[in-house]
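Structure record follows, encoded as structure tokens.
Left out: one protein chain. Kept in place: all the others.
Here is subunit A:
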């Protein structure tokens, strides 16, 4: 079912060995339960050791795992009566972004998220989760609609970036992203954004001007992909692993920099191992955030968002 990632190979190898031993024990009708038990406890230790010491590059691999839950996976687990709403009303419907309305624990809500595919066919339809301007304009349309009906907005961020294409430039990729940053600043309803996979550059930020910003433990948020950074910094894309460290792109890094509000823990080995359990912990965070934000007035929500982004930056102020 799920692809093995390099760093988890020792775990997979040991698990295979245990299965092999069980098979032998069964066929030969000998008692090997002691040996199996020893190996299983070693497996547990190994798992907790490996999964609690993940390097940034390991997390990049998990964030990009083909089976990693997408926006629509979480929509199914977290909301009821979801109705997808399509189109930007100007040009088309960009399926790299999905949006719609639903209930969250009885509360009407607007949901918007980048949408990757899990199969090649779906990825082509979804353009690998890389939006065109019409995707961002659809997102903005749904945000303004949410504002009109006083619904909170939940955004799921999961994109390598806005699509770098000819048509995207012709239709104003820059303007579409910029306009979202600008308009999200003024929304009179609570906005919560969660990075669930890759948060790639401006194309991710365009769903990210929120009151509460969370990252799943193994997600990433960056100004450029590790490969891109490596090829610019060291003229060698194969140094992506080093770039992933240098660029500080993990949830832990962003929490330290005080850019995100919290890290949402993942099930051991990554969200793809148990979508249900992952959705439960995600639901808890969303519920608490909504409760907290519901106490703020329209003006306070806007000021809260202003202050949140206003303070980001690291610089030295010399005495004159």
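The working rule: contacts are C-beta pairs under 8 Å (C-beta built on N, C-alpha and C of every residue); 3 or more make two chains touch, one makes a residue touch a chain; residues count from 1.
Definition applied: contacts and distances are computed from a predicted model.
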Given the choices "ABC transporter", "Protein SCO1/2", "Acetyl-coenzyme A carboxylase carboxyl transferase subunit beta" or "Ion-translocating oxidoreductase complex subunit D", state the protein name listed in UniProt for the chain not shown. "Acetyl-coenzyme A carboxylase carboxyl transferase subunit beta"
Missing-chain contact, candidates A:21, A:46, A:223 or A:268, resolves to A:223
Please output the residues of subunit A touching the missing chain, sorted low to high. 162-166, 168-175, 177-179, 181-183, 185-186, 201-202, 205, 208-209, 221-224, 229, 232-233, 246-249, 253-254, 257, 259, 305-306, 309-310, 312-320
